[in-house]
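Note that one protein chain is taken out, while the other chains of the complex remain in position.
Chain lettering (A, B and C) follows the sequence in which the chains are written, and residue indices restart at 1 in each chain.
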């Protein structure tokens, strides 16, 4: 069961220096109001775990642009020259992780698994600092789980309790991250009464969602 | 894209001695027509990977009753005295696996992961013969992936291409197994035109389903 | 109150609103019937649902909606269905607040054995090992003895379910809490004396100066 909270109050509960997982893929499925609040409240020194940093002015790109990010665990920054510049200038520490491995590490964090055993990255520089394991005649990397202080997730629809469903490619990392953080804050495009979303359509159950961002009145 | 096939022909393609994953939990979500065909065609010496053997006369219980099973990898046989008897008599070799570990092992098989790192079973007899690994100060078991020659899965609805959706607790192991076998045979309660199931409702994409069991005319 | 009712009723007092709760098959299932008024919890069934409820009518049996024992159930509005790997992700990942399980033995270390009797009964561990390894709180709900033979023992002779200490043991005689120091007798059942509990228990029990009677809420 989630508590209903304003975007401002939700973000106010996040301290400087927090580790945040943020859903989305190139901005699709990244919670827009929570991102804007992070910028408005000038949260400092954030560690962000996310697939990418989108483009300047888009999604997580806004956090980079505002200089709020000190560390990134991500699979791709090639579409955001600002991220690359801050990395080269030493302002952001970047840990690059293969995308499938990133997904599994977040899942492992949320699912109580001790790590991930993957063939991806074996023999490349992504294997540096990783333990390897031989199983059934093949070599794999052992990748550690990821957890966060907060997960900021974006859903297409939530019910009043915080049961979430996602739409198309905006799903991506959101359901995985909703399992892997101490505090889960969900923003939804629309919020409907309990029972409106069929049980088989709900991807994230309300029991893992701590806060649901309240509706804002729409003009029009 | 799946080929449409009769239940009889689908089962005829399964040789004696095959390794089968069969979806379902106490019979819920176990494909009924495929089970009946396995019995009718008297497939011998099967290795079955499944959550349980249900009850006598129900689901996988029918295969046990007919004496078709020589090996079982499963989490629970307590509800089927016939399975227990055949195990004690030495007719069925049973490997008991914690349920969550079984689910992850099947998933690892289908998802190309080299194994599963789990805290479940550490320090118990379920750890026997398992490699252990220390990560971040905790001890885990390394459990190996499971794959099968065939997966027999049961869906609530399929479209003509073999895109599958499941209902409620009949989902269970089905979507995991549909990823983990060389040949996947799906049986669905109903079959609808392509496009009828929304993209967010499809849990198993048609690309992994090799055969879809044809509709049978209903009387009534 | 018979023994089962008493145990289920007492266990039910442990639930807090908002908890995600998994009830084992058998006695633990009864707990759902005794939730104190105003306490709202969600019930998970490990075969793949949060939001299970009693079936309101026999005419509504659904092959696709069953509990972990394969029995037909109902679901509440806001229920959510998922596959077995997600279900155990909830359990193993620490999202499950409470699991209530039956027990064959619990020992002085607070370790539970509840899934097999070698040579006699080998049902398999089902989800029990994951539940004990992963749930935030593990409550064992069982009769105090098996036809007079103590089930709370010095050290489990039966195969362990996990090496994680359980959090509470509730029997028809007592409420016992495993701690760093050993098993502490927290409550006794109505009309039961501390001596009776000690007599029915093989394990050493730490007995505080005063042991209150089990509390129930209507």
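A few points about this structure:
Convention: contacts are C-beta pairs under 8 Å (C-beta built on N, C-alpha and C of every residue); 3 or more make two chains touch, one makes a residue touch a chain.
Quantities reported herein were computed from a predicted structural model and do not represent experimental measurements.
Touched by the hidden chain within the whole complex are the displayed chains A, B. Checked against the full complex, the candidates A:64, A:77 or A:202 give a single residue touching the omitted chain, namely A:77. Only one of A:55, A:147 or A:206 touches the absent chain when the whole complex is considered: A:55.
Within the complete assembly, residues 25-29, 51-52, 54-55, 58, 74-79, 84, 87, 94, 96, 98-104, 106-107, 118-126, 156, 166-176, 203 of chain A touch the chain that is not shown. Listed by residue number, the positions of chain B touching the unshown chain are 1, 107, 109-113, 159, 161, 163, 179-180, 194-195, 199-200, 202, 205-208.
Basically, only the chains that are shown with their structure count from here on.
Taken as a contact graph, the chains are fully connected, with every chain touching every other chain. Centre-to-centre spacing of chain A and chain B amounts to 32 Å, using the average Cα coordinate of each chain. Chain A and chain C have Cα centroids lying 35 Å from one another. The distance from the centre of chain B to the centre of chain C, each centre being the mean of the chain's C-alpha atoms, comes to 29 Å. Of all residues in chain A, those that touch two or more other chains are 112-113, 199-200. Contact of a single residue of chain C with at least two other chains is seen at positions 49, 75, 81-82, 85, 88-89, 91-92, 134.
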